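One chain of protein is taken out of this complex; the other chains stay put.
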Amino acid sequence: MVQSILGGKGRVWGYGGIIVLILLPLFLPRFYIYLTSLILLYGLFATSLNFALGYGGIYQFHHAVFYGVGAYGAALVITKTGLSPWLGFIVGPLASALLSFVMGLICIRLSKLYFGMLQISLGSLVWAVIYRWYGLTGGDDGIHGIPMPDIIATPNSAYYFTLIVTAASLFVIHRMIKSPFGSALQGVRDNAVRSEMIGVNVKRHQLAALVIAGFFAGVSGALFVVVDTTVFPDMLFWTFSMEVMIMCLLGGWFTFMGPMLGAALIVLLRTFISTFTVYWALFLGLILMFVIFFLPDGVLGFFQKKMKQKN
Amino acid sequence: MDFIYSFISPGFLSQILVGLSRTVILFIVASGLSLILGVLRIPNVFHGSLYMIGAFMSYTISVAFGGGDTGFWLALIGAPIGVALISLVIERGLFQYLYEREHLMLILFTFAISLVFGDLVKLVWGAEYKSVPVPQVFQGFVSLFGGLPFPKYNTFLLFMGPVVAFALWLLVTKTKMGKISQAAAVDREMVGAVGINVSWVFATVFVIGCLLAGLGGALVAPTVSVTLGMDHSLIMEGFLIVIIGGLGNIWGALLGALIFGLTQSLGILIWPQFGIVFPYCAVIVVLLIRPTGLLKSTW
Amino acid sequence: MKKTTFFLVFAVLFAGCFILSHTASAANTIKVGIVDTFSGPASTYTLDVLDGFKLAIEKINAKGGVLGKKIEYTTRDEKFKPDIGAAMAKELVLKENVDILMGTINSGTALAVSEFARKEKIPFFVTYSKSEKIIGEKGHRYVFNMNENTEMAGRAAAVALAKKPFVKYWIAGDDYEYGHAIADAVWNNLKRLNPKVQQVGQSWWKVGEPDLTPYITQIMAAKPDFIIVATGGASMVNFQKAAKATGLSQKIPFYQHTGTELGTLLSQGKDAPEGVYGTSNFLFYFPDTPANKAFVDEFQKAYKRYPKASAIVGYMTGQFIAEGFKKAGKVDKEAFINALEGLKIDSPVGPLAIRACDHQLELPTYFGITKKDTKYPFLVSTENQIIAPKDYMPTCEEVLKHRKK
Partner (left out) sequence: MLQVKALTKTFGGFKAVKDVDLNVKKGEIVAVIGPNGAGKTTLFNLITGILKPDSGQVFFRDQDITGLPPYVICKKGMTRSFQIVNVFQRLSVFENVQISVMSREGKTWNLFTPSKKLLIEDTDRILDSVGLLGKRENISGALSHGDRKVLEIAMALGGNPEFLILDEPTAGMAPEETERCIELIKQLSDKMGLTILFCEHDMELVFSISERIMVMVRGSTIIQGSCEEVRCNEAVQDAYLGGSDVCLM
């Protein structure tokens, strides 16, 4: 079984981590609080992708679409309607889930690479709509300075909001992975034909997994709006989807916390490599190649394996 | 009214011709992609980077020989070979150890290489736009029906398309190499079992596929400004073409490129503002009707 | 055991962050943080902004700096991605403690950074983004636009085109915000200045479209008198190449903003089409004033190339930063901004001022036509006509009415 959170003492680590994260604003400068918020929401985004990709074995190539739709959904509700911003944070993820359902229905009958490619072309259409619907979405300039409710308007409160939502979402996702549905999904990933043969409706389970993944991607998109108060069409561009897959891979895509770790690594690497060279993509690419070559299970996967060998 | 007018105008035929010359570039690049996908099962994301490198190399060679006609012809031969050499190094150095990995890993690996190439190209060639002059013979245009101009260079492209297609056909069906690679595409254990060095077959196919990317870059260079980032716009189109044509099927790549090139150029005629969405709609329609592409996929 | 290793890795990472964060600068400098796209097709412009800026501050620092402080700068490459750009701006302000932000060619990033600058009260100089929203709809006290925006470029072109005899216009361009904004600005103002003009059609292609021939043949079939081409970046060149190859440039005249500019013409060498109408805000050979010549010589000496229009933007930004602090008399951001409002400097293109009401730099535009020149291995802009700021800039009221209350 895929070990949940860092092996047997997972719970201890989890609580410890949460306490550290809660105390973080007391001693970290503001920039790092912002950075940690970003890591958390990217981590949630990557985890949602991993739900479909690592646990469901679905080639979700264009996951960024749901992230972007969640963000745009929230941003549009806040800026274009007079409704409560909190409603926006609900509408965004729901819009993502709905889109995920529709795209899933269309794509699900294809397998693997074809699935991924059809998804990329459909996703690119969504991107194109957002990119050129100037009246509504502000086109390629995006929407800026989205007003936030006072209670989450400061960096620290935005951080806590992100932390709470991320932790709650991760808890729910983890619960789902450990549920019968999660087991069946992993069965489908390992062997779809076999799953059918023991009575599992493969397509329907995959579709459900896609909707769940889309929903949580939307949640992380809405969190981005909270943290950065801006949205851009780039959030839906296919290269961003690649980056998120890289996060999953880097951290370990058969582990639960791997994507979070991957997100942390990518954000930190990007931030600190870019302070001394403009060629940060070059280094990122090299590191990535290294990881794929030597740590195919990702960083966390690698350590888990080592741990298991020890035991 | 405009709609009907646009159809009966002489622009229609010239639009088709122009669409066809675009098809040629797309075909050359996509067939390389398809070849690699079919035989090696690698969705090669840095194929676009190789196309870009092909264009930059063609600039360098053309400038080294004074920017004239000789420069152009040498570039047309030299740039693809240069790209092929790069790809040989990558295949022997990296890919041959990765063939058994999952597709997802390979996609991300090739994406990582494309990140590296993106920055390397900037390090080598700088940020300045580059331009390869059109050779003397192909400067200017010929007049078509109704006096509409058609660039001479595009006629050259129209000529090159069938040449490349024919060469590929020869390679795939008439050479031993081609037959082995076809067999390997279907069942690689079997080919290995009969004592053929599959590793080198794969290397050769990979290099030929990449050579096509370089050739595409060299051919397109005189018609556009050679810039960083020209890889990104192309690679997506390349993949979509391969998908609608049928993975690994070279003729599928041809068909896909035709659909892509023509829907685009005719789309412009029908609805100028939204000409660009037509190819994407075509992709979706094709995949909804034939989920695994138009022609038989080797997968 | 491995858990410990794992924990150590994390500890080292975080420790690294701390060390890096606490190497923040000594206080005796004025720090400028530059976020821009230094890779991809846009870098051909942004690197000139950077080099122009470097040239200006090196000169200032050589004379002892401003108020006894040297000007320092640090750069970040945002890869044309607004989310990364915004994060980098935050990093520069919150971690590197920069006093001033500068950049970027990407309007999305510029707007995002501008929003952040407003919250943090950090002066932000927009150096090559041309969105009119920057000082219009989204303008505020802390943002300054150091180059022309789409509305200005469009008005300048309209001023010149209104005097031409063309009636039937076609509009074509890159299908993104910038393309549409330029096209709309030219067309709306042209229509206002010359009500006789009529539009016969439009075509838009996606950004980065390599081969524009199909669009051009379609336009030629419609036989307009004149084409307004709203392209940016690499597609400036792509369009000119296709125009040359199809003979469009000999048959139907067309206009491109920055079409006569070195950034567009340099790479094409002698192969660029002649007779292209264009506007530009800087030409290194025009006007032939000592100030311009001196700047071009310095730039050439330092970087072994001719400066493009973006170079002057960087250079002037450096001048304005120095002069602003000099006038303010202290390193205080509010005083600095007050000083900048209405500040006039002597730039290579003559005396320039930042308008107090909207923080837009007032600069002249040159309208010209491309032509071969024996002096240079590329085409130059000829028949240049100077359009002075007062003739084409939107009024303060026009700009400020876009701002939200």
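All chains are identified by letter, namely A, B and C, in their written order; residue positions are counted from 1 within each chain.
Everything below uses one rule, namely that a contact is a pair of C-beta atoms (placed from the backbone, for glycine too) under 8 Å apart; a residue touches a chain by one contact, two chains touch by 3 or more.
Owing to the predicted nature of the structure, the values given are computational and were not obtained by experimental measurement.
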For the chain not shown, touching visible partners are A
Across A:Trp13, A:Phe181 or A:Phe272, the one contacting the chain not displayed is A:Phe181
Missing-chain contact, candidates A:Ile90, A:Ile106, A:Ala167 or A:Val200, resolves to A:Val200
It is residues of chain A that touch the chain not shown, namely 1-2, 175-176, 178-184, 186-187, 189-191, 193-202, 205, 208, 254
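In the analysis below, only the chains that are shown with their structure count from here on.
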Among line, ring, star, complete and other, the chain touch graph is complete
More contacting C-beta pairs: B-C or A-C? The answer is B-C
CA centroids of chain A and chain B: separation to the nearest Å works out as 33
Taking each chain's centre as the mean of its CA atoms, chain A sits from chain C at a distance in Å of 35
Multi-chain touching residues of chain A, meaning two or more other chains, are 279, 281
By the touch definition above, chain B meets two or more other chains at residues 118-119, 122, 232, 276
Interface with chain C, chain B side, in the complex: residues 2, 9-11, 14-15, 18-19, 21-22, 25, 67, 118-119, 122, 127-131, 133-134, 139-141, 146, 148-154, 220, 222-230, 232-234, 264-265, 268-269, 272-276
Chain C contacts chain B in the complex at 38-41, 43-44, 46-47, 175, 201-211, 213-215, 217-218, 220-221, 233-234, 236-238, 241-242, 245-248, 263, 266-269, 271
The chain A residues in contact with chain C across the complex are 6-7, 9, 29-32, 34-35, 38, 131-132, 134, 139-142, 144-145, 224, 228-230, 232-235, 268, 270-272, 274-275, 278-281, 303, 306-307, 310
